[in-house]
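I'd like to ask some things about the structure below.
All protein chains of the complex are present and in place, except for one that has been dropped.
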Amino acid sequence: MSEANSKSPFAILDQPTRPDDAGRPGPYPRSPALSPRVNPQGEAVTLTIDGKSVTTAPGTVLIEAARQVGIEIPSYCYYPGLSLQGACRMCVVSIEKMGKLQTACTTIVSNGMVVHTDSDEVKNARKAMLEFLLTNHPLDCPVCDKGGECELQDAVFRYGAAETRFLETKQHEEEKKFSSLVYYDRPRCILCYRCIRVCDEGMDVNAYGIGFRGGLSVIIPNRGEHLECEECGMCIDVCPVGALTSGTYRYKTRPWEMTHVGTICNHCGDGCKTTLAIRNNQILRANNRDHSGFNGEFLCAKGRFGWDFVNSDQRLTAPRIKRNRQLESGSWEEALSTAAARLNEIIAKSGPDSVAVLGSNHTANEENYLLQRFARTILGTNNVDHHRTGDFSSLVGALTAANATDRYATMQDVFEASSILLLGSDPTHEHPLVAYQIRQAVRRHDARLYIVNRAELKLRRQASLYLKVEDEGAAVGALAGTGAASPELGTLRERLSKENDTVVVFGDALRGEQVTGLVRWGLTLPGKSRFVALGDYANSRGAADMGVLPDTLPGYAAVADAAARARFESAWGAEIPAQPGRNARAIFAGIESGEIKALLVFGSNPVRSFGVKPETLRKLEFLFVADLFPTETAEVADVVVPAASFAEKSGTVTNTCGQIQALKRTMRKAGTRSDFEILVALAAQFGANWPYRSSEDVLKEIIAQVRGYAIPLPALLVGGAVVTRPQGNPPPLERADLIFSARDSLFTSGSISRYSWALNSLDEAKKPHGTIF
Amino acid sequence: MSDYENYAKGSPLEVKVISKRFGIPNSASIDVYLQHDGYKALQKALGMKPDDVINEVKNSGLRGRGGAGFNAGMKWSFVPKQSSKPKYVVCNADESEPGTCKDRPLMEYDPHQLIEGILIAGYAIQSQQGFIYIRGEYRYLMEIVDRAIEEAYARGYLGKNILGSGFNFDLCTHTGAGAYECGEETALLNSLEGLRGYPRVKPPFPAVVGLYGGPTIINNVETLSNVPHIILNGAEWYAKLGTPKNGGTRLFCLSGCIARPGVYELPMGFPLRRMIEEVGGGVLGGKKLKGVIPGGSSCPVLTADEIDVAMDYDSVAKAGSMLGSGGVVVLDEDTCMVKVAQRIAKFYAHESCGWCVPCREGTAWLKNLLTRFHSGAGVEDDVDTGLDVALNILGKTLCPLGDAAAMPAISIFKKFRHEFEEHLRLGRCPYEKRTVSVA
Partner (left out) sequence: MLSDALKAKFDKIIARYPLKRSAIVPLLMFAQDEIGYVSDEAIEEIARRVEVRPIEVIEDIGYYSMLHRQPLGKYNIQVCTNVSCLLRGGEEILEHCSKKLGIGHKQTTPDGLFSLEEVECLGACCGAPAMQVNYDFYENLTPQKIDALIEKLRSDGAKKSP
């Protein structure tokens, strides 16, 4: 990029040159796109493996074909989705009419092939490979952190190579601390190169390399002795042996001593599936080892390590009530009755619209649903809002208006896309999984990525076209033909007009009318274009979907729409005020002006997120806060109750693509209650007798009442991700500054990440945002 | 800089084709080259159809001189005619196989012969760019070749519209930096792409997916140096110089315990015994012969009883070894075979790229075992263990380097087992150190 280009507001920056080797199976990890291209369209291939006939897609490697009929061929360097290596030679098989043994991981199936995976020749070869691997490998499984889940240990068990003929001195090297979260032990390393590839091909970080050569080969980090990277920890996850270990987990326990519960990560809006491993009511590890979610094995640093805020000793564990200007511990009973009494008082004196409610984008759908019901029917006000981080309302409104609610793109759609248009967001930091899916689409499916963004971003490395603009909104206007189009935008428009089924991903830079314009234009692109609005945090989308908004009821039904009101009123047996309430900005203005006298805040820290001054909040007659931590907002509250974290409750969350998934309770934290329990109890204080015994009861009501949420419950309960397709008539966005991303980094997620030791221990987290990647 | 006398003491038995200009003063300069039939073959080739050039080379029986001995014309014919990506010609001048030093005089004394060969190859597969990958240690040769390339550009033999034919071709040298493995063709391609010299999984073969993903032919310096002569004099003439399926002559590097070490150009199929006795003047100092490595250190050793073999690819293979790279290393009666095995194992352990398990771990194991053994700390099981380790490497590695390490070891463990036993019995090496024997 020339100096002149970088200054131009409309500079087209084309893809940098890189090795052009699509489809070349080769062992070197540095080249992109080395996986064989399975071609499901081509004619099926039939072959015989161990006497079984197998029919599979052309381009399939033998090792996968064997797996399809339940034949497990051992392998170390082979890893599905990563480039082929042919390095460990464990997967050797004999193929009739071929002289030498062949590696099943690199051999492409062909018609009539006859393969034996279990002959003596094959078994002996595998045993020989194990013997080679063990020459320099310590034989101390009982003290190794990987013991019990080590792929090398398993194979030795199966093929037997434990007795040693190796009389030479083993090469020794001290263990290295690559970062506070990643440790490397060379003697245990079998050089399968999975870590290098997952970091290069999966993450496009390239933090790993190989040092020296031959028997001295060693995995090296990119900054001398240390890693400087996104710290996603995927390298640890894919390591088949105990060479790469986790700084938060190592030597704490044994895999068989933990219980594993699949749930959804609570940090960003992508909704990665994670398996929490628990012992003694403590989370010890998170990964997605069974690859059950749409994230496959992917988790970012927050997902893999950042759960430790749950275990933080700064968690609130008892309600706190202000007495004599001091917050003091109290009972749940006292906290809730005090809150009810004060609120009743204020409503009696100043009317229900003097009270406002701020919801959370971390809590469950059921809790959000109850929260707005609580505000609307018990407090009697539509003054309910939350920190909106993406404009879901406008997307829903635009798609509904165009009768195109089949055009919500899922996380899988991003992965499978052949063409992606990304506008006004840097997913690498704010949506690590979206970034991952985009990279995989480019690497594995040759997708073209088009970017329109004001800032430089790492995904530019994958982009076919990167358009640096001053204002994404203006660019969209020009693309859609309402503003002046630069030649560069013309090029983009032309390139997109040649694509099919483009997935349009946009961030908070686009709001209100701009979203409407983008969708309207996007729908004119060839094929079935689909859309993703990006919003931060685990349940931003759910908060909007559930109507934690002043002007829409659950499912984006306008408050002003009498029919919609009537539908919910009959479900709830209570009246809903007909006037839209105050939005978040108007609530804070109301506090300033004295019109808002009481505020309830659930799982949110407006002092930080909205920059509301604590003095402003002090003007309130009553402030109620439910939270995990003593945040800046909680500090000025009159009543604070300790809430349960995502790991301590059940419920559902909806990711930024609108895919709903279940949270599973994995543990309990003494003294805390979930927002569900808090709301039900609080409602009872007001004399309401809500019919919900569990959050599942609420979910059933949501399924019945919320447009677009009529999902099959069983699919959810077995751990699936089900796409929702909201349909509604939300009023236009009142003001643009209601929508803003928190600009979290890879190592922050609002207030909760401040209580994560793991995230705060990282050198990368200390560097200014955006200076590393 | 090598001095010519050392490399070509000359023998009346030689048949000089590619070495015919060696010894002519200033033979590396384009003027001298042009005076001696230079670039005539190119001119002729440019008048032929590319396919006819390929067929001519195929029919000449020219087999790759880099080691594997694959028919060169056949290899070229695998290059797809249509390709969306550029095609490349790569000349393998990585010459690193111990015992081999024949590409050196070819580049030193006749670089234009090589350039002409590359040009003809490029025309035959319709490529427009070539690279000469020269091992890093051969810096002075790179300078010589660079100068020759410059001359060829200046005279219009390289560049655009060569000799008015419309054929364009660019050529440059590329330096290696010390890695034997980069002589393996796919490792060479990775190295040329700026990566570590790790080999690639085959198939696809480079002729289909090679450098930068384009169809690529890779040939040894000597192979390509033969091409102009084949085009100029015809396939039949060339084929007749050698034996069936083994056309032409080849450069043999006689080294080790031999009276007159040197690079000699002899017809394919020349008897090994005569090569040692008549061409090389017999074993140095009139000693008895113990064995011969017939084609570089990766070949199984032949014992003194096994040297009645014709030096062509097929005959040497039948005798249980390989013609390889033409490095004939003579071992005399005072040679410790355990030491030879150890030194060769050390080489392969040092040069293993470390990519695949059996080679990375196996070569190191072999080296350590043999080093310990030779130092007198051997145990009885070592011979069987060592043999087994070598057999476990054989045929299981990603590239042939593993085999190259295993084969000499296997041959020595098997054919010279008594020497290992002798070491064990004495608890030390029974052989004297070498005194430096060249005056």
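Here the chain labels run A and B in written order, and each chain numbers its own residues starting at 1.
Convention: contacts are C-beta pairs under 8 Å (C-beta built on N, C-alpha and C of every residue); 3 or more make two chains touch, one makes a residue touch a chain.
These numbers come from a predicted model, not from an experiment.
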Of A:92, A:192, A:220 or A:584, which one is in contact with the hidden chain? A:220
Pick from B:21, B:196 or B:415: which residue touches the chain that isn't shown? B:196
By the document's definition of touch, the residue of B:109, B:180 or B:270 touching the omitted chain is B:180
Among listed residues B:263, B:338, B:383 or B:399, the absent chain is touched only by B:263
For the chain not shown, which residue from A:79, A:159, A:208 or A:249 touches it across the whole complex? A:208
For review purposes, identify every residue of chain A that touches the missing chain, sorted by number. 16-20, 30, 206-213, 220, 222
Which parts of chain B face the unshown chain closely enough to count as touching? 1-2, 6-7, 86, 95-101, 103-104, 129, 135-140, 170, 172, 174-180, 191-197, 212, 253-257, 261-263, 293, 297, 327, 329-332, 335, 339-340, 343-344, 347, 350-351, 353, 433-439
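One rule holds for everything that comes next: only the chains that are shown with their structure count from here on.
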So how far apart, in whole Å, are chain A and chain B when each is placed at the average of its C-alpha atoms? 55
Touching residues on chain A, where the partner in the complex is chain B: 19-28, 30-31, 84-90, 92, 100-101, 103, 106, 125, 128-129, 131-133, 135-136, 165-169, 190-191, 210, 212-217
Within their complex, state which residues of chain B touch chain A. 85, 179, 186, 190, 193, 195-196, 198-201, 204, 209, 212-213, 349-358, 360-365, 368-369, 372, 379, 381-382, 385, 388, 392, 395-398
